[in-house]
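What follows is one structure encoded as structure tokens, with my remarks underneath.
Missing here: one protein chain of the complex. Every other protein chain is in place.
Chain IDs A and B follow the sequence of writing; residue 1 opens each chain.
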Amino acid sequence: MEFFLVQLFNGVSYGLLLFMLSSGLTLVFSLMGVLNFAHASFYMLGAYFAFQISTWTGFWAGLVVAPLLVGALGMLVERVGLRRVHAHGHVAELLFTFGLAYLIEEAVHLIWGRAALPYHVPAALDGPLFQIADSPYPMYRVFMMLISVSMLVAVWLTLTRTRIGLVIQAALTHPDTVQALGHNVPRIFMLVFGGGAALAGLAGVIGGAAFVTDPSMAIAVGPIVFVIVVVGGMGSLAGAFFASLLIGCLQTFSVSLDWTLAGLLTTLGFSMGPDTPLWSVWSIKLSQAAPVLPYLIMVLMLIFRPRGLMGTRDE
Amino acid sequence: MGLPAQAQTRLAFIDPLSGPFALTGELALRRLRDEVALRNALPTARNAWEVLALDNKGTVQESLIALRQAIDQDARVIIQGQSSAVAHALIEAIHRHNERDPARAVLLLNYAATDPALTEARCSFWHFRFDAHLGMRMEALTAHIARTPEVKRVYLIVQDYAFGHEFARAARALLALRRPDIQIVGEDRHALGQVRDFAPYIAKMRAAHADTVLTGNWGPDLNLLVKAARESSSALRFYTFYAGSPGAVSAMGEAAAGRVIDVTDWHINATTRAEQQRAEKFQARYGTDYHFARLHTLVQMLHAATLQAQSTHALPIALALENRRFMGETGEVQMRRFDHQLLMPLYIAELAKREGTQIASESSALAWRTLQTIPAYVATQPTSCQLNRPSRLQ
Partner (left out) sequence: MNTTLRYRPLNLGRWLLWGTTALIFVLAPLFSDASFALTLLSQMGILIIFSLSYNMLLGQSGMLSFGHAVYSGLGAYIAVHALNFIGKGTLHFPVSLLPLIGGCAGLVFGSIFGYVTTKKSGTTFAMISLGIGEMVFACVLMFPGFFGGEGGITTNRVVGSAVLGVTYGPAIQVYYLIAAWAFICMIAMFALTQTPLGRMANAVRDNPERAEFIGYNTQRVRYIQLMLSAFFAGVAGSLSCINYEIVSAENVSAIRSGGVLIATFIGGVGLFFGPILGAILFTLFAIALSSFTKAWLLYLGLFFLLMVLYAPGGVAWLVAIQLPVLRARRLTDLLWPYSLAILAAAVCVIGLVGSVEMLYHAALESGGDRHIQWFGLNVDVRTPTPWLVTSALLLCGGLATRYAMQFVQRRWDTIQLALRQVAT
């Protein structure tokens, strides 16, 4: 039971971090139809900015300033680049962000070097917060969960309760009408893109300290975030939330299970052994396959429910 | 043979110098240049050596192209190390080239690729390894564990690829031999570079009541693992092979203090004062730590072999390298004739808070300190290699 609880907490906290990452991507996608390949690069920039700021003023300033900086950069990208390729369609936009991801990675190499940075959890958040039976549970994990839940609430409130949020929602479905009503739709898009980048940046500030801040961090999380967006249903914020939790928990729990296909087949009455053809496939443990499970889920989802968990469009 | 004059002077360095794997390649290149400069200043150096840096971008195919470039530019010695896959490919290509064009034969001096097969099943006369391979390191590690009674319940975690599988296999075999009382309470394989959150693995280790973890992980996979252990305040100790590689100490940070033990051929606090001073100079100049000490051994041994061979051809140099002994900074090393593997002493070193005159790693507050020195004969493993000596020698 203790083990189960610890893993549950681990799964949920990791899932929430994934959600922080994928929410920005989903938001931008649902509002602008733009799939931002460089989203994970903004996550990386968040961590790097936060590290740089933390060397001057400490962790907390980084937590606030770094996402804002990343957001500003995102707006700049939208204004200077994305708006220009918008006319060429969504594939062109995707290509643009793909090139951008390339460039950001090289720039990070250039400015901060190729090695991992000594960016760590601040002393105030270091150490255990409470005990689950015998296992101490780290304070930083709880902090991670708090930040992402409050972020979720803030985004939701902004979209549903504020004037700008309502305009954004209207611009999503009827951009021409909104424009005709006197709102500056391009500026709304710029704000949204910057907001999405800022959310990724925030995830970077949190994740960079918990994990490792190095130039490979963008490539490492990029594909998984895309998987979440597909599984959750393209453009659905709630879908992304459930998909993040699902994948976070699934990865965490499958790590604890040493089941194999061979074991399953043996209990079903087949006789299996190292001489069986394709033994290396049958003997893969679930824990071993944990990192590729999200991709498998994506494939299954596409076969059986192409619109994703909560997607509305079937395309 | 009317070879151009520079034939004897070019060392081709083939390793990643751009892209995601460039960090270690660049550090090694810097160190190699430093060592070659040192060698060029020797009174016995009759001509200056020059390093030809070729970027293989971390891929096998580009490495083979770089090899062509190196041969075209009259390099006779190839220095490579950052990937076993590349080493295997280069060996095959060099073998074929040397058979077709013996007058322009080339040598491969490997300073870091640690796949045992390179000096076992797939060994080659044209390949020399100056690093301790996985089996040797595991011998050293288990020899240390044999003297460490606190280790009772061991957990293995490796990356799910050939090196990781071999690591786990060797660990089980040697632990059973040296410490049959140890219980291996679990083994995990995870996809290379795919795991961000290692907390579930740590929870699993804790649930298995492990006290020690043996891991072959390197790069982010190692750093993340150690950071996750610290985060969940576990008292696990990690035995690794790669905690000394560039960037690892700053990535792990305080998390590693007293928790990480590395098997290494060199660390700064195990060497002579003279070399420490060189290291400090190097650090002041480039702002990075001194890594790849074996490049010193490599360049010095190559220099001595060239002197003895009195030739610029690969074959006589290779013959002169065989069985060659060298008094390195950390003791005597020898190039074994049967498989071209350098036999060397190894260190079991622990990362801890810096004390006294110790030199810190990567500008952190942590320093390596030796727990045990493993003499060369302990770490030496028998070899199954049947060298494919050139037909003229048989």
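The criterion applied here is as follows: contacts are C-beta pairs under 8 Å (C-beta built on N, C-alpha and C of every residue); 3 or more make two chains touch, one makes a residue touch a chain.
Here the structure is a predicted model, which is why all the values come from computation and not from measurement.
The chain that is not displayed touches the following shown chains in the complete assembly: A, B.
Summary of contacts with the chain left out: across B:11, B:36, B:51 or B:71, the touching residue is B:71.
If you put the hidden chain back, the residue from B:162, B:327 or B:365 that touches it is B:162.
Not every partner is drawn; the one left out touches subunit A at residues 29, 33, 35, 81, 84-85, 88, 90-92, 94-96, 98-100, 102-103, 106-107, 110-111, 113, 219, 222-223, 226-227, 229-230, 234, 280-281, 284, 288, 291-292, 294-296, 298-299, 302-303, 306, 315. With the whole complex as reference, residues 17-19, 22, 26, 30, 54-55, 57-62, 64-65, 68-69, 71-72, 83-85, 87-89, 92-93, 100, 115, 117, 122, 160-163, 165, 189, 191-192, 194, 284-287 of subunit B touch the missing chain.
Note that only the chains that are shown with their structure count from here on.
With centres defined as mean CA coordinates, subunit B is found 36 Å away from subunit A. Those residues of subunit B that touch subunit A in the shared complex are 20, 22-23, 26, 160, 188-191, 193-197, 199-201, 203-204, 206-207, 219-220, 223-224, 227, 231-233, 246-248, 250-251, 253-255, 288, 362, 364. Of all residues in subunit A, only 3, 6-7, 10-11, 13-14, 17, 109, 113-118, 120-121, 127-128, 135-138, 140-141, 207, 210-217, 219-221, 224, 251-253, 255-256, 285, 287-288, 290-292 touch subunit B in the complex they form.
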